[in-house]
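The complex appears here minus one protein chain, its other protein chains still in place.
Note that the chains take the letters A and B in the order they are written out, and that residue 1 is the start of every chain.
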Amino acid sequence: MTLVTVVFWVFSGIAVFAAVLCISRRSAVASALWLVVTLFSLAGPFVLLEAQFIAVLQVLVYAGAIMVLFLFVIMLLNLGRAGPSDLKGPIGLAAATILAGVLMLQLRPLGSAEPPQAMALPEGALSALQQQQGMVGMVARPLFETYLIPFEITSLLLLAAVVGAVVLAKRKL
Amino acid sequence: MTLAVTWLWLIPLLPLAGFVANGALALLRPQAKSAVSVIGVGVLVAAFAVAVAVVAGLAELHPAEPLVFRYWQWMVVGNLHVDAALQLDQLSAVMLLVVTGVGSLIHVFSVGYMREDPGYARYFAYLNLFVFFMLVLVLGASFPVMFVGWEGVGLCSYLLIGFWFTEKANADAGKKAFIVNRIGDFGFLVAMFILFQQFGSLDFTDVFTQSATTLVAGGGVVTAVTLFLFLGCTGKSAQIPLYTWLPDAMAGPTPVSALIHAATMVTAGVYLVARCHVLFSLAPVSQEVVAGVGALTALFAATIALKQWDIKKVLAYSTVSQLGYMFVGVGTGAYAAGIFHLATHAFFKALLFLGSGSVIHAMHHAYHATHAHDDAQDMRNMGGLRQYLPWTFALMWIATLAIAGVPPFAGFFSKDEILGAAFARGATQPIWYLYWAMGLTAALLTAFYMTRMMLYTFHGPNRTGEKERTHLHEAPRSMTGPLVVLGVLSAIGGFLNVPVFMGGSARLEHWLAPALEGPAALAAPAADAAAGAGEWILVALAVAIAIVGIVAAWRLLDPTHLVPARLAPAETGLGKILWQKWYVDELYDALIVHPLVWLSRRVLWQGVDQGVIDGGGVNGAARTMRALGWLGSRLQTGEVGFYVLLFVGGVLAVLGLATR
Partner (left out) sequence: MLFGPALAVSAMLFVIGVAGVLVRRNAIVIFMCVELMLNAVNLTFVALAQRLGVAGQIFVFFVMAVAAAEAAVGLAIILAIFRHKETVDLRNINLLRG
């Protein structure tokens, strides 16, 4: 039981707990806030999995920007109060439970899954790479070399999203 | 002259060409009666001339086997190989001459008889077509080709019986003829199927040369085949139980009755039995059935004819009766005798029908002139016509004497030969004595009712009416001419085949011998072997019976007691039963027709067709589709939440399948 494992399970536990609460709160704002907790606490496992840059991005972009956007929209639409019938009725709940249960059963093998030996990197390969290129460099170098084109296309995508969002949300075109 | 036999194809082709030409005229220019007459009669006379040449050529060749002329391949299906082929032997030669000869005379008669009819061209077209099919039937070299002719004459019979189809009764009579014939045709077809299964071929030469080796004599197969063939014969030749269409067929024009229902089509059954004599000789049970049915029919029909008032109906039942005689002949194995009676019957029956046609023609004219609406065919409206139609009167008496079997006229020789053959066979199988006795009784009744007919029509006082009497006159020369020719044939036709014991040379029998050899040759010598005192006694008996019949009718019946049809009292007792034809039609109606109609209407139409197929099948399918569609539409709620549910469910299913 190393420190790493304990910390991992603490953060993961918070994340799961917050997720459950997120989906069961009647108030939209409460749900949003619990989701923020989830996303925030997910950054922990990211760090422990040698993905520090991603962890920072998670906090900055996901928990910081996207969730804030969600909260803005909720406030804008005045959905703060708990609605009377925000959750589905008993039939819906039953169907959801069953489907979720089945999905859980189907995903259980993931717990003991391992990638094929031929493809797997040796233990600690990622840390070695980090030592070499630095935490940011480890991500940045492939991003601007191998994956340059997807990177550029993503920027176009973001442009399109911005324009689309503005157009769609205007009162009058 | 032997080359003439290769012109065989010309004989059926000429009437066919006549049909095409007259048919075209009927459609385009029906008023062109002279052209139609020339074409219609011309092709028949030409066909007769060619037939004479062909038969002469055959006589010179004197072949032992039939001459088969193959023209083209008709059907090649698997093992079945049927050619369009015609066959010429002595038997078909006799039929050829009868059909074309008597046919020509009737065509000539029709020119005068049908002169005023608007459907003149159509009539001759159908008549020519009939002769074509009859010739195909008689000349066919295989069962299927003969069947084409068989069906074709049935078709033309329907067309001609219902010639004046605007009257429902006539159309119904045509339908009845066709449908009853069809039942017989089923028998013919089944027989063909069995024959093909046994022999692998349907050519006459193949079947008949191999039958002795392939079929077991007296066995089940050959008996079945011959009985099914005979079923076809009962339909086509109007024997019990399928005779009911023939009296109704009198609804057609009288020359049609003469040609089709006396001389040619109805004799097709007799020809079939003679043609298949090889098969019938192997099945003694069938021979008994054939002769038995023939004898019964001869007697039965004769009883009905005793009480009929319509002159054509009397002749119709007489035809049924005489056909019975022919079947007794061929059933006994005396095929030559049966064919002989076929030929003589053609002469005197055609004469009788045409003569009655002449009478009806005169009666029609009389009623037309006075605008009366009485029945021109009812004998109660006739009487004393001998002074108005002398030629018809004389010639019809010749025919009456012939049919009654009075020597030296034609019917005497042919009828006597049949009865003699039946009696001779009785020596080995007693049941043939019964058939002989039935035949003799029928001969008595025949003489009686024919004399009755002549008595009521031509003798005694005239009942037609004061005003109509002045309009009665003899038929024109175009009509009496053929009557004279037929009269001569009826008188001297018997001398074609005077039996040996009477000092004759049995010419027809010897002519037919190569075609009807084999067991037939056994039956005839047997009859001749019984020659001597026995034969002469039988002959004397037959003649005595005939004379008794004529005299009895003359004495017992009094034409002065008759009144015109519209005033006549209803029939009672046995007379009523005979007049109503033993209620056979009513019986068939109740037993067969009504149940079939009920079955068709209630069960098959309303039950199966409307209920199951339309309701369950067609509408049911539509309703099911509609229901399924409704179910499908329930899925289209428009709610995203519901769609997501289905979506996730689908994903889980795919995941499950993929990770199995």
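Methods note: a residue touches a chain if its C-beta (ideal position, glycine included) is under 8 Å from a C-beta of that chain, and two chains touch if they have at least 3 such contacts.
Given the structure is predicted, the values throughout are model-derived calculations rather than measurements.
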| item | value |
| --- | --- |
| Residues of chain B in contact with the chain not shown | 633, 635-641, 644-645, 648 |
| Footprint left on chain A by the chain that the document does not show | 4-5, 8-9, 12, 15-16, 19-20, 22-24, 28, 31-32, 35, 38-39, 42, 45-46, 48-51, 53-54, 57-58, 61-62, 65-66, 69-70, 73-74, 76-77, 79, 83, 85-88, 92-93, 95-97, 99-100, 103-104, 107-108, 110-115, 119-121, 123, 125-126, 129, 138-139, 142-143, 147, 150, 154, 157-158, 160-162, 164-169, 171 |
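Criterion: only the chains that are shown with their structure count from here on.
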| item | value |
| --- | --- |
| Chain A-facing residues of chain B, complex | 641, 645, 648-649, 652, 655-656, 659 |
| Footprint of chain B on chain A - complex, ascending | 88, 92, 95-96, 99, 102-103, 106, 109 |
